[in-house]
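With one protein chain held back, the other chains of the complex are shown just where they sit.
Labels run A and B following the written order; every chain starts at residue 1.
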Amino acid sequence: MANKMIRVAAASVLTASLAASLAACSSGGGNSEPSASSAASPSGTAPASASGAASGSVATLADWGQTIKSKYDGTEINLAFASHPSTDSFQKMTKEFEDLTGIRVKWEVMEEGYLKNKQLLDFTGRTGTYDVLMVDGFWMSEYGAKKVIEPLDKFLEDKTMTPDWFDYEDIVPAYRNGISKYEGKTYGIPTAGETRFIAYRKDLFEKYGKQPPKTMDEFLELAKFFNGKEKDLYGVSMRAQRGTHAASGLLSLVYNFGGGFIDQKTGKATMTDPKTVQAMQFYVDLLKNAPKDVSSYTHEEALSAFTTGKAAMWLDATALANRILDPASSQVADKVGYVPTPEGPAGRASALAGWNMSISSLSKKQEAAWAFIVYMNSKEKAKEYVQGGGVPVRTSVYQDAELAAANISYPVQLEALNDANVLVEQGISWIPPSPKLGQILDRVGYYVSAAMFDQMTVQEAAEKAQKEVEDITG
Amino acid sequence: MLRQYFHKRPHLVYIMPAILILGILTFVPTVFLYGLSLTNYELGYPDFKFVGLDNFVRLFSGQDAEFWYSVRISVGFMLIVTVVELLLGFWLAVLLDREFKLKPLAFACLIVPIAMTPSITGQIWKLMLNAENGVVNYLLHFVGGKVIWLSAENAFLSTVLVDVWQNTPFVALIIYAGMRSLPSEPYEAAAIDGANRVQIFRYITLPLLTPMILLAVVFRAIDSLKTFDIPYSLTQGGPGSSTEFLSLHVYRLGFAQTGWVGRSAAVSVILLILITAISWVLIRAYRKGVENRG
Partner (left out) sequence: MNAYGAKRMGFGTGLLLLIVCLLCVFPMFWMILVSLKSKALTYDPSVWFFSPTLENFKAVFENRNAVAYLRNSAIVVVATTVVSIFIGGMAAYGFARFEFKKKENRAFWVLSLRMLPPMASVIPLFVMASLIGVLDTHIVLIVAYMLFNIPFTIWMMRSFFEEIPVALEEAAFVDGASRFRVFVRIILPLAVPGLIATAIFCIINSWNEFVFALFLTSSQASTLPTTVTLFLSVSGVAWGEMSAVGVVTIMPMLIFAMIVQKYMIRGLTFGGVK
């Protein structure tokens, strides 16, 4: 019940802010004034800050730094982070943070599968090594249910801990509500958001007089058209490796068909729902037009197939757009256009995923950890963070003319976010909100992959997946 | 009392420390593992229930679709790499068993794979076998070849290839060391009897070398059955399930992805039993071989 109410509330906030941001984007062009939503926030903060004012001012970054330094100078915090462009950017900002606050930061950066393992083992072994964790939106429900991480509402509400220049409200509401909450409580601060969209080869589309896909049918047709059209050219490239990757790939389409892995109200498995089966069939058919070894592709291989010019289209995370546009890592940097995820039989929808910073529930230095989170994710530092290669989550960043000029995908990213909003309005979380999500994705991904290998028909795969998901959700 | 006890059994003073340490390090974890395999314990949750033999029933009834596949490819991997490494190693040992100036250099080269960290080996081969940017395909393109080494069809054989690269020199050196320590009398006798080279090999060299060959088999068979490091860094068990050997299946079930520690413990138990049975047979054969040779 409570859950649903929050979703409705979230939906309305999201709509309002997106409408505002889109309006600002389309009308202003060079306008970098704060939007309605972010301008509104300071008004509510005045009374709260009075309560904690005694311990020193936090009104500006410099004051805050002084106050923090007086309390936590010399404290060492340990971080467990994923290898990610955002992490690289945070690392560049670390020195300044250390100088400002006197807090020492010890980084541990690793591959994400290994990261989750480390974090859970650290929690299970109760070693409490880490203070700040970087948490994938996909892990949020599981971590919340297992109490691996600390609810952050108490920090967010305390204005001495969360100064105005942090500006939580400025973070795109879809991210705030879609990837960092569990059962209504906030467990993470979104640091790197992503939705999904299509990148296509403008040069090829022009050469053959084609238009980028607007619907799923067109998408499949175009994939078939371009597949083998030129030497070493395939129609499409997506992530599809057995397990979570295949499940995640399917997830980026399934809502456009009106399907889903579980019914988000009852928690029951819906793998054999005709709409889900239809989406699965589409995914399998689509990937028949992908490079032959697509069944081994994570986002990594999918991306490099596209950047090396082997695929005409690519559907994956917006966070990776930078690498397509970077001539140093991409051979197609100047030949790319973007469109949002195509419309399906059930309309438009788009992914909503990303990374958070959270505080370990075993941490003995939670306040110092929070200081780190505040500094790194603040609005004040957002531009520096994005310029260092970080993936944006803030409305103000998407509207910043200078940043948008440097990245042609920003407008489409915003449009995709608008699509993501469609789900929020329906009360659906793009990431299925189940503490057992890891297990569900693993099993669904296994059977999707089996269907791809022609080991079974899509219908059979759906039935088997249904049985296993039922077994998991109980 | 105690003093007298030890006086009567003087060997205990020597073997006790080792037995105690090994006992604690193996007995407790093993019991613990069997216990875990009877629960539904999940990584990160504080409580769990005993579920009896459910986990095993799941494995044997085929509900865990990947389990039997894992068993099959693990045993297949063991057989293939053991046989290939034995044949290649034997052949290499024969090549080495002669005098030449640069012998120390040849040994130095052979030691490289032996000393190389397996997890790093997997990584470096992953780079070399990369279909588009790997050096192996680059070299192959001169002869017009191109292989997608780590695709679903080829990943298993690529893993075999890397394992063979890493361990054949080890087998070769074991057999070589055996050849160098063969007694000369039987050969002198055979020379007097006028035996030909094939006969000498068949009736003298081979039987005398049996213990060394069995030794190499023991090492390679068991180590390849529990292989983890190389596939973990080379393929992570994929694509699909194509290289998900038992150790990796245990890892994937119990840790990162799904956290089913109970179920993964059940697979561990099976792996443990399988390895114990196979090593029992092999070590027995080995001891027999040693004794026969006297």
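The criterion applied here is as follows: a residue touches a chain if its C-beta (ideal position, glycine included) is under 8 Å from a C-beta of that chain, and two chains touch if they have at least 3 such contacts.
Bear in mind the structure is a predicted one, so any value in this text is a computation, not a measurement.
Note on the chain not shown: across the whole complex it touches A, B. Touching the chain that is not shown, out of B:158, B:243 or B:264: B:264 (per the contact rule at the top).
Only one of B:38, B:59, B:80 or B:96 touches the absent chain when the whole complex is considered: B:96.
Although one chain is not displayed, its contacts with subunit A can still be listed: residues 78, 82-85, 88, 91, 106, 108-111, 114, 118, 121-122, 124-127, 129-130, 299-300, 304, 319-320, 323, 328-329. Think of the hidden chain as still there; on subunit B it touches residues 9-15, 17-19, 21-22, 25-26, 28-30, 32-33, 36, 92, 95-100, 104-125, 127-128, 133-135, 137-138, 165, 169-170, 173-174, 176-182, 184, 187-188, 190-191, 197, 200, 204-205, 211-212, 215, 222, 225-226, 228-229, 232-233, 246-247, 250-251, 254, 261, 264-265, 268-269, 271-272, 275-276, 279-280, 283, 286-287, 290, 294.
By definition in this document, only the chains that are shown with their structure count from here on.
Remark: subunit A and subunit B have CA centroids separated by 41 Å (rounded to whole angstrom).
Within the complex formed with subunit B, the subunit A residues making contact are 113-114, 116-117, 120-121, 123-124, 142, 146, 148, 241-244, 292-293, 295-296, 304, 308, 438-439, 441-442, 446, 449, 453, 464.
Within the complex, the subunit B residues that touch subunit A are 43-45, 65-66, 131-132, 148, 150-152, 155, 236, 238-241, 255-260.
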